[in-house]
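The other protein chains are all here in position, but one chain of the complex has been omitted.
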């Protein structure tokens, strides 16, 4: 395998689909939010994405069966729009790998008819927030007004959006797609279910759907445990003994 | 050469072949076991694998003839199943390289009709074991019961399987192949012929073959000496003087 | 996206075009000079260049709209020669990436009919210069005399020209193009608008055009602020917290 590869489980026909991306990132905010959507909305897995840019290892599951490291596409059927939700174990690490993988994701989205991409991320501030805000960045100027009314704050972030949450918007725009990145305000050094919650509240309004948000804390614990495990294994793969304790600052997913 | 390349020595026709992989890994357990099988079962070399992801150097042999760094496929003819045994000097190092090389190995296996892959590795615990156990991980849930009866322990390992021993199973599954990884319990910091022995005892039962296991210690010494030499040369290639003594912790094959 | 890609905005027809390159480099001399030309000559943007070798992040702009990291081609119409001006946020970092990106730039130049390439850079001396000189390097021996008369000094530089400013000349020559690199004398550790000014004075003579050079200081401040921001973001992308202050010596654009 020399390129990122997406394998579909059977035929997938979607009606005006919107891509929702929640891969691991700052505070795991987007990942927790997307994982919660999948569970609460009983989304169905429709495709898996493998990549030579992911770690060269397979995960040993408790039942004695291994599984590849991968990203996954889920579908929730909707009246106006189907949702295509992208989650996963990891993101590719190098620039070249990110551009390649994002290109393959967009190929798939185009084939499925996606015209709008919503990416979920965190915006690290180095502070703890009682009432985290939700910031937004869009692909086209005219979209700012469309999303302001849902309580998304524009023009208050600086810097750049690293990884798929940013590149999906940038590379999607080149292909004529619209994009919105929702960023939950977060410290950056901790897993943050509260930030995921406010993000989901805004997203529910945007998508005009309802969702129970009670189990978010549990989802956060699962995501954190998995992220720590992946980090530990990645260190082991770099030649350290598996029993070694990774330092906390190595947990780059939970900056 | 820009891709991993497998060159066959003449025509190779196999009857229901099973791939047995024993490339260098933790404690060199799998490598010792596979090398022993090749010697004891008088396996015949049928193909060589070269890769641009291997070190860019050739080995000077005592007889004045150089040889490339490579992996090798051997065949043992059997009644029910032929065995295709994969051994080698090194594994590719980066993620991209591992996915590429594993893909090429599977291309070859598919052409030869392989439907079952058994990979041999070590499971590092940081402890010395008087009676090392043999752990297993499979590609499909239903296989657990098939191999439990041979004394393989399932569901007792956590973490991930790094390199070819894991990826052959994961990527093989995508191509419809079944896979079993046998892991000999081992400390992780030493070459471990005893772990290779219990692993081979289980493998012999699974394959329904017999093998003399007396010369395993000698095989272990050869494997360790070669691994240390490769490591030393790899360091030299990185700009250190050839006469430099590599530090022990650089011997990543024998974690 | 697996290769550097240039996307044109509509049809671009050029008359005897000369490529002027001013990507970020030593002292940001070339970048400031080219950015000033674009502003003063009211150049029109005709194409954008994206590359998987650029950082895997998008820039958040103050208006709430993201944009990709990119290079840009501008056009100034001229009597004898149109000018095709190449500027950008970054240069690719590795050797392979530079050769690939430069090849794509030259593909585009050839399609547009470019036969002469002028690259703008800085020549770092480690000293502050009251009256910086302008050094030149050409692709063909016979060109030395052509440009000496404009005050360009030849044969006084040693070492090598790193990045696009050099490779465009070298790889362009293989394709039959002529090339001139103008290097403004500069300290190397500071952004240097004065060096950009003397460079532009010489370039104006060579191109037989006029330009107001008063606003160069302002241009320099913008370029420096952007370069520092890019550097900071690049560090953040490497796993450091976004709030971290990059050390000054990390600002490799302003060596």
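Worth a mention:
Per-chain numbering from 1; labels A, B and C assigned in written order.
The definition used in the following text is that a contact is a pair of C-beta atoms (placed from the backbone, for glycine too) under 8 Å apart; a residue touches a chain by one contact, two chains touch by 3 or more.
Note that the coordinates shown come from a computational prediction; the quantities given were computed from them, not determined experimentally.
The absent chain, not drawn in this view, touches the displayed chains B, C throughout the complex. The hidden chain makes contact, of the residues B:45, B:67, B:158 or B:175, with B:67.
When the missing chain is restored to the complex, the residue among C:78, C:103 or C:151 that touches it is C:103. The chain omitted from view is touched by exactly one of C:169, C:191, C:206 or C:230, namely C:169. Touch with the hidden chain on the side of chain B covers residues 1-2, 7, 50-60, 62-68, 229, 232-233, 236-237, 239, 241-243. Chain C meets the missing chain through residues 3, 94-100, 102-103, 124-126, 136-141, 144, 154-155, 157-163, 166-167, 169-171, 173-174, 179, 181, 188-189, 252, 255.
The definition used in the following text is that only the chains that are shown with their structure count from here on.
For the pair chain A and chain B, the CA-based superposition corresponds to a rotation of 90 degrees in steps of 5.
Among the remaining chains, the Cα-based centre furthest from that of chain B is the centre of C. Although chain A and chain C share one sequence, what matters here is the overlap of their interface residues, and that overlap falls short of half of the numbers used. With centres taken as mean Cα positions, chain C sits 51 Å from chain B.
Chain A and chain C have centres, each the mean of its CA atoms, that are 36 Å apart. Multi-chain contact residues of chain B (touching two or more other chains): none found.
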